[in-house]
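Yeah, one chain of the complex is gone here, protein chain that is, but the others are all in their spots.
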Amino acid sequence: MNPPGRLTGYVTTQVIVLNGGSSSGKTGIARCLQAILPQPWISISVDDLVDALPPSLMGPSSGIAFGPQGEVAVGYGFREIEAAWMTGVAAMVRAGARIIVDDVFLGGAASQERVRAHLAGLDVLWTGVRCDPEIAVGREIARGDRVSGMAASQAEVVHKGVVYDIEVDTSHAESMDCARAIAASVV
Amino acid sequence: MNPPGRLTGYVTTQVIVLNGGSSSGKTGIARCLQAILPQPWISISVDDLVDALPPSLMGPSSGIAFGPQGEVAVGYGFREIEAAWMTGVAAMVRAGARIIVDDVFLGGAASQERVRAHLAGLDVLWTGVRCDPEIAVGREIARGDRVSGMAASQAEVVHKGVVYDIEVDTSHAESMDCARAIAASVV
Amino acid sequence: MNPPGRLTGYVTTQVIVLNGGSSSGKTGIARCLQAILPQPWISISVDDLVDALPPSLMGPSSGIAFGPQGEVAVGYGFREIEAAWMTGVAAMVRAGARIIVDDVFLGGAASQERVRAHLAGLDVLWTGVRCDPEIAVGREIARGDRVSGMAASQAEVVHKGVVYDIEVDTSHAESMDCARAIAASVV
Partner (left out) sequence: MNPPGRLTGYVTTQVIVLNGGSSSGKTGIARCLQAILPQPWISISVDDLVDALPPSLMGPSSGIAFGPQGEVAVGYGFREIEAAWMTGVAAMVRAGARIIVDDVFLGGAASQERVRAHLAGLDVLWTGVRCDPEIAVGREIARGDRVSGMAASQAEVVHKGVVYDIEVDTSHAESMDCARAIAASVV
């Protein structure tokens, strides 16, 4: 994130990237951010992209595949579509939309670099959403709509080498409290 | 849609716009298209945008509002976001994604002009999805998850003055059959 | 179903059993029946029971399991719970509720006998919901939320040896039209 006002005297955050493992609480934080931020922010998730995929990209050959233990395998076909999707998200921002992007950096720092390249020139608030793995596993069971095991396998790896402007930990804090902390960094 | 091969000798459809009223069957056709088209197409709906909105844009002041009789009122705030969203969709296509856009041209020809401007230079297959209003009303009741009245109020008006490359009518045809007809026009 | 008025001079249908394969259109018909029948009917599906199961009954050992080709395997543990559930549904009816039960007779006539035993003494309208297998497969693709293959594997087998008061075929009829035909048999 650029320092506020560096160039123009009037810089505002344009993108909030929320990165965290499955069941870490990203979506709840995004909804709270939408409720408390004074300007309209739209909320987009990499899960939306997965839902938009054709059957041919759901599976192990070249798309995205979810294994029985919660592991996620991503092939070349998915990477291509994901790159186009992120280009589109950046274009929405350049056209004036403020966007909260809810993502899972399965490749850690390498994932961040890919996203950073797409968002070049935009004012991004890089936000880490951490959650104690054991707690995330319990929440995965409580929500009941995710492949069991994703919370455990993603909790640590998605943060590996990633650089943040702000980090929140949902282990012992409510979504709304995390959202307030993040909102205070939106300039 | 440009004639195939006009300029390059190798032109392919890049965007399929499905326009039709609520409960006309657009989403089912989109899924069938994804299943039968040989290349990966991603499917995006204006409903996804509505789901992504903040609470401040859900309501009659400047966002999008759904009345008790199924009427939809759209304000300036929503129009701004929608324009940015469509810019992003176009950018995804220019970056290489093939996209099926499921839309509802509440303003008829004027809506088409707005979308056409965003998709300038892209090879678009404009597709009308018609459904007898009485049948759409029955399907709205059968699906049970839409505000009652949207099907009736939108069935005709969304096609007013809109120009299509192909039209399908789901009144007496299955989603898959409509998808096959559309797929035959994808070049 | 007993003939109307046979014993009491005032008999009314208490249960409508809709039996049909996956994606044959049972749920849509149930919603239309609820909308057009003059008295309040509540709508219950065996899918609701499946959603209510614990993880220990989701799987091949003793519960219910869904195979990759859409096959459904049912074990002893599930059968026990299902019997208790059907006992409860019958008790709701005896306590005065009118109920539409949306079921899938995987065992054909044997399934009907099990359900018939639970509903003994009640006035049941046995309703077959048929759909051409090829059409059901297309609708399964169009709805996009069912394990692929269930429609094809269930379309015929669920009707084997089952005796109905009325049958509808959704292949070329709307849910609402099927509901009207069924409603005319509710006495």
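As written, the chain order gives the labels A, B and C, with residue 1 at the start of each chain.
Following the convention adopted for this analysis, contacts are C-beta pairs under 8 Å (C-beta built on N, C-alpha and C of every residue); 3 or more make two chains touch, one makes a residue touch a chain.
These numbers come from a predicted model, not from an experiment.
A.B. asks: Which listed residue, C:S24, C:S43, C:S111 or C:S153, touches the chain dropped from view?
C.D. replies: C:S43
A.B. asks: For chain A, enumerate the residues touching the unshown chain of the complex.
C.D. replies: Residues 25, 27-29, 31-32, 35, 135, 138-139, 141-144, 172, 174-177 of chain A touch the chain absent from view.
A.B. asks: Using the touch rule from the top, list residues of chain C that touch the missing partner.
C.D. replies: On the side of chain C, residues 34-35, 37, 40-44, 48-49, 52-57, 63, 77, 80-81, 83-85, 87-97 touch the unshown chain.
Heads up, the rule we're going with is that only the chains that are shown with their structure count from here on.
A.B. asks: Report the inter-centroid distance (CA atoms only) between chain A and chain C in whole Å.
C.D. replies: Roughly 42 Å, centre to centre.
A.B. asks: Averaged over CA atoms, how far is the centre of chain B from the centre of chain C? Could you give it in whole Å?
C.D. replies: Centre-to-centre distance between chain B and chain C: 34 Å.
A.B. asks: CA centre of chain A versus CA centre of chain B: separation in Å?
C.D. replies: So the centre of chain A lies 27 Å away from the centre of chain B.
A.B. asks: On chain C, where are the residues touching two or more other chains?
C.D. replies: Touching at least two other chains: none.
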